[in-house]
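Take a look at the structure below.
Just one protein chain is left out here, and the rest sit where they should.
Lettered A, B and C in written order, each chain numbered from 1.
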Amino acid sequence: MGHGEAGTAGQGQDMLQLITDKGVRVSHPELDPYIADVTDEELVKLYEDMVVVRRIDTEATALQRQGELALWPPLLGQEASQIGSARALRPDDFVFSSYRENGVAYCRGVDLTDLIRVWRGNASSGWDPYEINMATPQIIIGAQTLHATGYALGIQQDGADSAAVAYFGDGATSEGDVNEAMVFAASFQVPVIFFCQNNHWAISEPVGLQSHIPLAGRAAGFGIPSMRVDGNDVLAVLAATRWALERARSGGGPSFIEAVTYRMGPHTTADDPTRYRDANELEDWRAKDPIARVAALLEASGALTPAMEEQIAAAADGVAKDLRAGCLGLVDPEPEAVFAHVYATPNSWLERQQEHYSRYLAGFSADTTEGSN
Amino acid sequence: MGHGEAGTAGQGQDMLQLITDKGVRVSHPELDPYIADVTDEELVKLYEDMVVVRRIDTEATALQRQGELALWPPLLGQEASQIGSARALRPDDFVFSSYRENGVAYCRGVDLTDLIRVWRGNASSGWDPYEINMATPQIIIGAQTLHATGYALGIQQDGADSAAVAYFGDGATSEGDVNEAMVFAASFQVPVIFFCQNNHWAISEPVGLQSHIPLAGRAAGFGIPSMRVDGNDVLAVLAATRWALERARSGGGPSFIEAVTYRMGPHTTADDPTRYRDANELEDWRAKDPIARVAALLEASGALTPAMEEQIAAAADGVAKDLRAGCLGLVDPEPEAVFAHVYATPNSWLERQQEHYSRYLAGFSADTTEGSN
Amino acid sequence: MSTMTFGRAINAGLRKAMEDDPKVLLMGEDIGKLGGVFRITDGLQKDFGAHRVIDTPLAEAAIMGTAVGLAYRGFRPVCEIQFDGFIYPGFDQIVCQVAKLHYRTQGRVKMPITIRVPFGGGIGSPEHHSESPEAYFTHTSGLRVVAVSNPQDAYTMIRQAIACDDPVLYFEPKRRYHTKGEVEEGGALSLAPSMESARTVAAGTDVTLVTYGPLVSTALDAATAAADDGVSIEVIDLRSLAPVDYAVVEASVRRTGRLVITHEAAQSGGLGAEIAASITERCFNFLEAAPVRVTGFDIPYPASKLEKHHLPDLDRILDGVDRALGRPNSQSGLEG
Partner (left out) sequence: MSTMTFGRAINAGLRKAMEDDPKVLLMGEDIGKLGGVFRITDGLQKDFGAHRVIDTPLAEAAIMGTAVGLAYRGFRPVCEIQFDGFIYPGFDQIVCQVAKLHYRTQGRVKMPITIRVPFGGGIGSPEHHSESPEAYFTHTSGLRVVAVSNPQDAYTMIRQAIACDDPVLYFEPKRRYHTKGEVEEGGALSLAPSMESARTVAAGTDVTLVTYGPLVSTALDAATAAADDGVSIEVIDLRSLAPVDYAVVEASVRRTGRLVITHEAAQSGGLGAEIAASITERCFNFLEAAPVRVTGFDIPYPASKLEKHHLPDLDRILDGVDRALGRPNSQSGLEG
């Protein structure tokens, strides 16, 4: 019953962990080597990152409730998965994500206002992908896994030692694209990491509808080694990502990581999870909070003091303030933006429509007897 | 490294076998029970089936070479995979196949002329799917696996104990559809059998381009149990299919069978395999011929005599003759057939076009000064 | 007769179809407990069971492909595509299987599959949530395509689509889901107007304005506004987009001599082109001006703060009417 070279570590109940729910550091022979160098100071930094992205998330959710954003997809509960993985990357790695990876974008160095642009409805993408080496959010479920695979093929062709990372959800694993991405990645042995955040829900559908067995097990069938880690354990996620990156950088080909976590909020601010899920489930997962357990661990060792916590919370509030200011400061796009950049080169069909529309708009200013658009 | 309940039997080198290349009957604890009841007489019937479908295949190839068929996709070398699996089925099971499963269609009881209709260019499908409980050949690679899964969902809803069988190739395993079919089949636990004929080639692409690991391994990642059998061993294929059918009929859900075989001919009569594959490879596989080994086994036990072999060959020639006669007797479709059955109910757009075209055609008979269509 | 929202009317129609025929089943993403992201299937899983209202894994090709298999076995699947922009992974199964199987099998295998697609913009959503992909399907032989514009049609036509032995794309104008209207429930389908007939929703003499789905109510507003201005617009709700009921459009254009077509989809290659071409073929000698198209631009659907520029609205429709009339007050000038 072996599967060639590709095996899955952490299947079944024994999902890999380095920090327990209660904040106790446990050791794991496979993961430990990958985080042996992580100092308490660095762990505090990871804690801080998680606090900040949660604060960003709370602020954005508030902005949506206040009508300043059209929509927001909260990451609440998934901070460790996003920070642990993103902080393992180098600047020259390239990320392809879905809409929910705002924590990853934060780590990549996104400008806060850019983070919010799409969700306010100002633009279809917020930032320049080449500035932070991260593609803008993908809405078509799973499509980005193929982009990451293609990008990784490009890395391979260029002889570089960077990696491409595809972030996607548990629901996405059912899409043909994600499975085809594994076929191509395995066939070409390209440096791509399939990072699946199993947050247990795809809108209203529980992960068990997508698969009866752990998602990490999917990869072995494509000849891709995988790890199944506690996605609420920032250290375990960091270690797993380093494992996958090491494989990628050394020509070892693709890897698959299932980060087992939980979407504590709604799917988006437009969703009402009380319609489909049990409140008890949420309570159970609150007890596994990714931030609380690191705090507990660091507090126990004295590496994190109440004063530091306050300082970090204040810093996070500062970020939230900046986010809000950036959001409210966004100016509406000009009408011409509707026509800009459809093509890289001039297009006669579109030029005609644009001229026509300009004339039409101009007519209103000339003739004020008709209502304005 | 376990994968939940789903395991794969026959991975790696140890592909399951009951009759060796040389025609020696070996036993296998997992398979033996499924064919314990197969008498020599029945094995001779399987031998005969294989001889007949090979003869059909040769005749059809000849008809194509002689310009009587537009195209033909030979099954040469895959007789055991097709006969062993199809003979395990009941009439009320339903088959969804690709273009190459002419041996399966034969077992389902297809009219010989119906087998050839598509390849002569007379129609887009040859037979009534409900008459032999087999869909007509699917050309879009992998698409039929979803149809089989949906059909199996229907079986489940009806509370029946039949099964749906999807036949597809090694190349097809890379298509999103096939992987999505496994997702749905596993999620709903429907009575479907994924029967993959790994004939080592997808046109010019070797199976290693699609997957570095055995294809049967793919299934476990979806939580679907699989078997990897010698596809040139008709008994092993029969046993594996019975195993899968037993699971299906008893509510055990989907199964996956990889039948490891070889496409000894070209992809289709339009293909030239010398451009991409080594003649030695073909020679190696000739030594594993599915028919020769059963013949050797049966001859050794005296169950198959030279006289019987002659009789069977003669019967096969008879079938070939009927096939040829049916082919040559096919009358070209009438022009109106071009418009028939696009819709089940009247459609104003099409009716207008049809009227227009009838008038146009009628114009030629009225006015003979213009060239005829 | 009762008053209900558009969304509720579809729900009621689905319920009736399921009651009438045990072979009808619904499948899609989040249609069960959640009742769909728009709540169109609200309560149906509870009442008919999880075997008849099936939450599927997240894969549109598989939704369409398994529907094909179910149809093979005699079921009548009704598939929900969550948003217009998510239909494309299922495109291959729709175009190569759903549309072609009846023809391929010379009528032996029927594909009575209904594909429900909430479509169109105006709801302030991000990319892929506001598209109008109908022209891809109206150009696909073997499919029927309808778009509904009011609760009564929504109710009746979902029943007709499900009862139809051909595959039907059923487009729902999502921004009208909360519009209310009178709906007569029940009733024999044989007595209802054919799903394929167009309907004149406002009589007029100067210009024929053809549209469907979300823009029908905008077109009616335009007709009202134009009337104040002394222009009489005849508004036709196509209802069926493939085939288009050209008889109704033709008869109108023969009277008015002028045609304006409006839809949200991009102009080039949109349904408006097909209608303009066909009506020109049929009424060339009656036309007093070239048919005018008032449509979305040839752009990907823009960010929501820009959608008001993309979507035809009352003013742009009236401008199109002015162009068709050759009136100098056209905002955009008369050069076509």
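To be clear about the criterion, contacts are C-beta pairs under 8 Å (C-beta built on N, C-alpha and C of every residue); 3 or more make two chains touch, one makes a residue touch a chain.
None of the values given here were measured: they were computed from a predicted structure.
For the chain missing from the display, the contacting residue among C:E29, C:D55, C:D92 or C:E264 is C:D92, taking the whole complex into account. The chain that is not drawn here is touched, among residues A:Q17, A:Q64, A:S98 or A:T136, by A:T136. Here the missing chain is touched by one residue of C:T179, C:T200, C:S232 or C:S268, and it is C:S268. When you scan B:I141, B:I213, B:L304 or B:A320 for touch with the missing chain, the hit is B:I141. Residues of chain A in touch with the missing chain: 94, 96, 123-125, 128-130, 135-136, 140, 143, 145-155, 157-158, 164, 176-177, 180-181, 183-184, 187, 340-345, 347-350.
Summarising the interface, chain C meets the missing chain with residues 61, 85, 88-89, 91-92, 95-96, 99-100, 103-104, 127-128, 135-136, 138-139, 141-142, 242-243, 265-266, 268-274, 276-278, 280-282, 284, 287, 289-293, 297-300, 336. In the full complex, chain B makes contact with the omitted chain through residues 70-71, 118-124, 139-141, 171-172, 174-177, 202-205, 209-210, 270-271, 275-276, 332-333, 335, 337-339, 342, 347, 349-350, 353-354, 356-357, 359-361, 363-364, 367, 370-371, 373.
Going forward, only the chains that are shown with their structure count from here on.
Taking each chain's centre as the mean of its CA atoms, B is the chain most distant from chain C.
Measuring from the averaged C-alpha position of chain B to that of chain C gives a distance of 40 Å. One simple way to say how far apart two chains are is to compare their mean CA positions; for chain A and chain B this gives 44 Å.
With each centre defined as the average position of its C-alpha atoms, the distance from chain A to chain C rounds to 36 Å.
Residue positions of chain C touching 2 or more other chains, listed in rising order: 56-57, 59, 61-62, 89.
Touching two or more other chains at once are residues 174-177, 209-210 of chain A.
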